[in-house]
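Report on one structure; see the data block that follows.
Note that one protein chain is taken out, while the other chains of the complex remain in position.
Up next is subunit A:
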């Protein structure tokens, strides 16, 4: 299950979606908005996505994870729009029979999302703003 959402991410329903009798391990990764970047206070984040391509790229990552690990169920949910400190920006959930596969697949998915999925994050400070990773 892959989605790009504007409303807050519902962790409980993602968790219950992952649960299955064959799964001995459920791994959940939550990416959360922090109140600072390199000690500069962040007021909020603004996420923007190229929706159609972002979904396609996330699906490719999930398919590759499926090829590499025996995944029983997975979910990838990414927020867009304006997010405040403490809000969940991304949820990755993986269910597998054993814990090593769940940890590895979950880490692969979040790490690859950050490299290839067309989603952009702008950090808004009290005295300015910056698109993350945009400049050398």
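Please note the rule applied: a contact is a pair of C-beta atoms (placed from the backbone, for glycine too) under 8 Å apart; a residue touches a chain by one contact, two chains touch by 3 or more; residues count from 1.
Throughout what follows, contacts and distances are computed from a predicted model.
> Determine which name in "Molybdopterin synthase sulfur carrier subunit", "Acyl-CoA dehydrogenase family protein", "Small basic protein" or "2-oxoglutarate ferredoxin oxidoreductase subunit beta" the UniProt entry assigns to the undisplayed chain of the complex.
"Molybdopterin synthase sulfur carrier subunit"
> Where the complex has a chain not shown, which of A:1, A:56 or A:100 is the residue touching it?
A:56
> Touching the absent chain in the whole complex: find that residue among A:48, A:64 or A:87.
Among A:48, A:64 or A:87, only A:48 touches the chain that is not shown.
> Would you write out the residues of subunit A that touch the absent chain, in ascending order?
Against the missing chain, subunit A presents residues 31, 47-50, 52-54, 56, 78, 89-90, 110, 113-122, 131-136.
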